[in-house]
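Everything below concerns the one structure shown next.
Shown here: the complex without one of its protein chains, the others still in place.
Moving on, here comes chain A:
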Amino acid sequence: MSRISAAFEDGPAFIPYLAAGDPNYEASLSYVEALERGGADVIELGLPFSEPIAEGPTIQSAIVRSLEGGMTPTRFFEFVEDLDVDVPLVCMTYYNLIYQFGDDEERGPEAFVRRAAEVGIDGFVVPDLPAEEADPLREACDAHDCELIFIVAPTTKGERLERIMSQVSGYVYVQARLGTTGARTDLSDQTDASLERIAEWDVPKAVGFGISSGDHAQRVIEAGADGVIVGSALVDIVAQGVERGDPPVTVANRLESKARELKEGALRGAPSDEQPHPERT
């Protein structure tokens, strides 16, 4: 069993996201480590691309901060090597960085995935790479025992679902609503419909886009998800720290306690053995 699959074995998984290197290399290392202390089961690490078309303003700003701090793919892999965490890591990035990675002798998915696997990356989410264009990356992932995680959107129906189901591994990223990433104060009924469409899939379902509180996390798990993905609500904490000039240790503590709130919310949503949740039977 892969490390990512194992992370879903003991109840609902909490999967936080941060942009690596936001707002700088050293602080970012401590922020990611704080997430693990707060209860992260898998961590998504953003490798920033200059044109993040799937991101909302919060994560876009994080990407700008990280790039201005000198983050590059090479530096990203060093970052992962320097990280002191024991949970599976997923690299979230855009396809052009994967496509360009390497040197004059070898460029592209194979070189990228090989290096990623070497430093301990377990899987990839590539928001601008639909299943139709994913073969080269899929092959590289298979060769290096990495997972390729795909997003299912509220608009994904019919044949597209089949196509994604045949390609996805690790977990399926269920996009809770249309639009870009960003924390919201409510949850969409698009989430329920999306989860229902893929209920039979033999892969854990993790819901992301818009989850910002323990209560949200609880409701998502109650709706049948196996995990929750939270990005913008955490990136907001980093951004506030930058704005107020808070010391990194303060920001790390806030991240840890936010992570704990989200993880506990997810756990509350899990059906207990005594009282199986009606929606999950």
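Heads up, the rule we're going with is that a contact is a pair of C-beta atoms (placed from the backbone, for glycine too) under 8 Å apart; a residue touches a chain by one contact, two chains touch by 3 or more; residues count from 1.
Keep in mind that, in the parts below, contacts and distances are computed from a predicted model.
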Options "Phosphonate ABC transporter, permease protein PhnE", "GTP-binding protein", "Tryptophan synthase beta chain" or "formylmethanofuran dehydrogenase": UniProt name of the undisplayed chain: "Tryptophan synthase beta chain"
Among the options A:17, A:31 or A:49, which residue touches the chain absent from this view? A:49
Hidden-chain contact residue, picked from the options A:17, A:31, A:79 or A:101: A:101
Candidate in contact with the missing chain, chosen from A:123, A:154, A:170 or A:208: A:154
The one of A:39, A:88 or A:127 in touch with the missing chain is A:127
Can you name the residues of chain A that touch the chain not displayed here? 49-56, 60, 64, 67, 72-74, 94-97, 99-101, 127-130, 132-133, 150-157, 160, 164, 175, 178-180
